[in-house]
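Only a part of the assembly is drawn; its chains keep their places, and the rest are absent.
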C-alpha cells in the first residue's frame, strides 16, 4: 500500500490538525442504571464531562504521553476504550487498556479488554493482545503502558479503561 | 475543577467552528432488516440522510435549543442516541432522550434509554437518569427536555431517540 504525506502546514492552517497527546485512565462505579453507572465511571476516570468519540486501536505517531488529561468540559474527545456493566451482585469485573510503543516517530497500538476477572488478569490479557498486535505487524515492541481496574458489583457496577487522545 | 472559556472570536476568525445547536428527535419504523428498520426510523426522525457520529452524553456549553434540525444531507452529524430493534411481533418497544440543563453557560448532560416498555416509562427512566447525573456532579438541575417514542412491532421494528448536535 502506498501512502501520501500528512496534511502539511497549509492544511493545518485550513483547520486540520492531529492528535498530539494521550494518557491512560481506568475507573469503576455503581449507578442506578447501566448508563449512569457508566457515566460515574467516566467521571472518576476524568472523562465524564467530555463528549466521547470512540475510536479504534491505533496510537498516532509523535503523540506524547501525559500523566493527566487537560481539556475543557464539553469537548469532543477521541478515545479508545473498553467497558463492562454488570447487574450481578458480588461479581468481580475488570477492564484494562494497553499501549504498545516501538518508537515515538512510529504509530503504536492500543488494546483494550474487559471481562469477568481480576485487574491482574485483565492487564495480562491486554499485555498479550499488545504483543500479538506487534507480532502481526512485524514491529519491535519497546514499551508497553498498561492501566486496569477491578470492581466487585454491588447492584449495577461498571468498569471502564481508556486511552483518550487530544491536542 | 477550574475551567476557562471556550475558544471564541479568535478561533472563529481563524475559520474554525464548533457545536452551536441541538434538538431532540424520536421516531419509530418497520423494515425488512434490522439496519433498514433503523434507517427508516432515522429518516422519520429527520437524521436519516446524515452520517451519524455517535457521541456520549455531554451537552457542550453555550449550545442553543432549536425546534428543528437544519443541516445539509451527507453531513457528519455528532449525535447522542439510543435505539432498539425487535423481531417479536406485538412487542411494545420505546426509546427516549433527555437533556438536563443548569445554565446555558455550563455544560449539560444528555441521557438516552430504550427498552421493552411504553413511551411514558422510557421518558420517566430518562428523567431519573438525568437527575442522577446531575446529583453525582453536584449540579443544580434547572431544566429537563425530554422526547420519547413507542412502537408496537409488526415484523422488524425499531425505535430511535436522539440529540443531534450541530453548527
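Should a chain be cited, it is by its letter among A and B, assigned in written order, with residues numbered from 1 in that chain.
The criterion applied here is as follows: a contact is a pair of C-beta atoms (placed from the backbone, for glycine too) under 8 Å apart; a residue touches a chain by one contact, two chains touch by 3 or more.
Nothing here was measured: the structure is a model prediction, and the numbers come from that model.
**Student:** Please state the number of copies in the whole complex; 2 are the ones shown in place.
**Tutor:** 3
Following the convention adopted for this analysis, only the chains that are shown with their structure count from here on.
**Student:** Just the number, please: Cα centre separation of chain A and chain B in whole Å.
**Tutor:** Spacing between the chain centres: roughly 24 Å.
**Student:** Would you pull the chain A residues touching chain B in the complex into a rising list?
**Tutor:** For this pair, the touching residues of chain A are 14-15, 31-33, 35-36, 39-40, 42-43, 48-54, 72-76.
**Student:** Which stretch or stretches of chain B touch chain A in the complex?
**Tutor:** Per the touch definition, chain B meets chain A at residues 3-4, 6, 14-16, 19, 53-61, 78, 80, 107, 109, 111-113, 125, 128-129, 132-133, 136-137, 165.
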